[in-house]
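Only a portion of the chains appears, each positioned as in the full assembly.
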Amino acid sequence: MAKPIAEKTRELLREVSAATITTQLFKRGLRNVFMGGLKPLGAKARPMVGEAFTLRYIPSREDIDVLEILGRADHPQRRAIEETPPGHVLVMDARSELRGATGGGILMTRLSMRGVAGVVTDSGLRDVAEIAELPMPVYIREAVAPLNLVAHHAVDLNVPIGCSGVPVYPGDIIVGDGDGVVCIPRHLAEEVAAEGWEMERKERFVTLKIKSGAPLFGTYPPDEKTAAEYLAWLDAGEPGKA
Amino acid sequence: MAKPIAEKTRELLREVSAATITTQLFKRGLRNVFMGGLKPLGAKARPMVGEAFTLRYIPSREDIDVLEILGRADHPQRRAIEETPPGHVLVMDARSELRGATGGGILMTRLSMRGVAGVVTDSGLRDVAEIAELPMPVYIREAVAPLNLVAHHAVDLNVPIGCSGVPVYPGDIIVGDGDGVVCIPRHLAEEVAAEGWEMERKERFVTLKIKSGAPLFGTYPPDEKTAAEYLAWLDAGEPGKA
Amino acid sequence: MAKPIAEKTRELLREVSAATITTQLFKRGLRNVFMGGLKPLGAKARPMVGEAFTLRYIPSREDIDVLEILGRADHPQRRAIEETPPGHVLVMDARSELRGATGGGILMTRLSMRGVAGVVTDSGLRDVAEIAELPMPVYIREAVAPLNLVAHHAVDLNVPIGCSGVPVYPGDIIVGDGDGVVCIPRHLAEEVAAEGWEMERKERFVTLKIKSGAPLFGTYPPDEKTAAEYLAWLDAGEPGKA
Amino acid sequence: MAKPIAEKTRELLREVSAATITTQLFKRGLRNVFMGGLKPLGAKARPMVGEAFTLRYIPSREDIDVLEILGRADHPQRRAIEETPPGHVLVMDARSELRGATGGGILMTRLSMRGVAGVVTDSGLRDVAEIAELPMPVYIREAVAPLNLVAHHAVDLNVPIGCSGVPVYPGDIIVGDGDGVVCIPRHLAEEVAAEGWEMERKERFVTLKIKSGAPLFGTYPPDEKTAAEYLAWLDAGEPGKA
């Protein structure tokens, strides 16, 4: 496994929106980075940032996927709960299939206890009311009550997967906020974080201008005059920022 | 109609989650019991438990489904509002079709006044803001403003139906919580309630352990040591339970 | 462009639900008026009423839809932000495609500043947490982080469009509440507003009756006795109305 | 059951296309009459005409839908095979669900032997290569190998159903050709047959004109001159008709 991303990158990304990251990646030729249709559980606005640790499911089979296997220490879903490194995000490829859940309250609580940075599944989870209370951000398609064995068979840990239509390689950087979840290829994380953070700062200034009545043209994107005002605003210590 | 389920069963089921019920039914060979994609209206966490009283719709036809029929005392939708027994759940098969609603504020208010235990539709309802204020739990796919006649023709009361892909026979036990709605075949209700309630209690203990830092393996599912601790916890009066 | 709708019509429509409007339009032979699947951003119950100003997108093309075009003063999406008249609703046809957003926080803030009455898109928006704080009602299918260029090319302003399956002609009256969004053909707005408002008042009375224990039959729709009670209630100044 | 439709009506409808029937029904205010997405098995262009005899399925349940029930004489699917009257069309409501078939080669062969006029299912059939050889027209969504018990439980015979989104009442007239299947409400069958047959004859003339180079305007729909030529063509014995 690659070494952890720099703490600085992680900190910057906590202040960059998923939307801004998609723009940064678009500039670099990447269009398919947003895991559409996934929503955060709970009202927490806390951003999620971490390296991807992946879990792959295939459809379940009645003679293999029986209750007994869930107690086995080598069951990939259960191993994922204990092996996802702290600070990483567990990302599950469950084929966007909603007839079975990909986890529930006890498993999510354990992940949260272990310091995992977040969970993303393109299927659903059970016990969502309980999970919504955890401090760990969790993104799902929708609540799904049935146990995973009804539909899913956990098969692989930390292989490249597709999650809600997006390629995710182990170690890629996963970021989530109120708009949903994006995946940053590992090798682009540092520059996307830096340039994205600058873009956020500029957009905060633009928003202040718009809120004070400025028209779109000239302000967004900024013309020369607005660009100069932006520099002055930076020099002045970003007055009015939230 | 079969005699009402025992009050004891109903009480137990109020403390058993939809998720746990699916596991109990899975153990008995039943996999397709969760009505996927239905969400509770309002933020109430109140569980819903009751026998199914069913209403079947077919697609509407312009020459039959005119406004006048809604005033007829033999219109099945209107009869359903007055005939669903108190303590039962009205379950509607509307083919998951969302171009017309399957009811609105006045009808839901009347059901609530009559002591009906809840409503489930695989289509939508109108006046959802008003309905979300009722004490009666209501599960829908999504808000749908148009009246039922645009898309639906009520045709049968209390026949076997499919609701969001799940078979529902009149008298089956319907349970709903934050994860959604499950259907328990009538003849399994008592044992699922009893065994499910025990499973919930055990999972409360497991959750306490996990929250205190225990790892998954050995705790969930419990090994012999954890099982013994569980019995001790029961003897001690379940300290720490919410 | 037609002259603005009468202020009286606008006021009446603020007190008529989307559901009631669909019934009024059904009586006039119109069935396909509800833009299904669109939800209001934020918890505000504020109704949305205004004439439609439309924006049409087609799928984007990599050699045309580059970041540079967003700064051009003739870009139709950017023009829509500055040209939607105050009191109008900007309605976007984005083919219900969710791989790219149709706007974000800065654009929505500018629309709100300009006094635009609301926004409806059959795709999604980015920065939804920020937009949910605006006083202007906004209806979307779901949150979508990527910029519009990933999927959409703005091509036309104020032409007839389809939005979530519903025909919308410029100047039609758009009304939104907790159930979603309906479109009233311009030439029907006045009579739908007047008759709809009366229907709402009658339904408030019916609801009071139902809440006091009246059965459905005789009350809804009202028989002669209930109709007489209704008139008496009106004479008495509508006691008990919320 | 109503008495059979007149043989004359049946004969006329064999020469009226599904497309023309939809136009005739549109003129009478009916828009939702086409069972979309169903295709004829085999290359036979033979039109299908007959009264609807219906079969309703709900989702199957593992403890009820076991192989043994297929041998029971009261199983509704099996009864449908022996009870659909000759000259009728068996129409199946299987919720457009494709995980299980709604019949196979042996059942279809028996229906064909019994003189049944055709079969329509909004799900699929198994043994499609064998069924395609039968003289009886059969319309399905697609080939589905698994037996019905995997997904379907036959529950009712000859009740009103929805089939591929269209209301079908027992006794309605079902017509199928290369475009698919339409349902004519029983009470409209005679006039739709007569007027539709005239419309077909007129369109044959129009087609001859178009094939000889006539432009659309003036020809279709016919202006006065073309209308006069049409009458002359009829007088002349319809020269050139296929």
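As written, the chain order gives the labels A, B, C and D, with residue 1 at the start of each chain.
Here, contacts are C-beta pairs under 8 Å (C-beta built on N, C-alpha and C of every residue); 3 or more make two chains touch, one makes a residue touch a chain.
Fair warning: this is a prediction, and the values are worked out from it, not measured in the lab.
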| item | value |
| --- | --- |
| Where 4 copies are displayed, count of copies in the complete assembly | 6 |
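The working rule: only the chains that are shown with their structure count from here on.
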| item | value |
| --- | --- |
| Joint neighbours of subunit D and subunit A, given as chain labels | B |
| Longest centre-to-centre distance from subunit A, chain (CA-based) | D |
| Interface residue identity across copies subunit A, subunit B - same or different by half | different |
| Between subunit C and subunit A, distance of the C-alpha-averaged centres to the nearest whole Å | 32 |
| Shared-contact residues (touching 2 or more other chains) in subunit B | 31-32 |
| Chain contact topology (line, ring, star, complete or other) | other |
| Chains grouped in pairs wherever the two touch, ordered by label | A-B, A-C, B-C, B-D |
| Subunit A-facing residues of subunit B, complex | 17-19, 21-23, 26-27, 31-34, 36-37, 39, 45, 177-180, 182, 203, 206-207, 210-211, 213, 215-217, 220-221 |
| Complex contacts: residues of subunit A adjacent to subunit B | 67, 70-71, 73, 78, 81-82, 98-99, 101, 104-107, 109-110, 113, 126-129, 142-147, 149-150 |
| Of all residues in subunit D, those that touch subunit B in their complex | 28-32, 58-63, 95, 97, 153, 155-156, 159-162, 165-167, 185 |
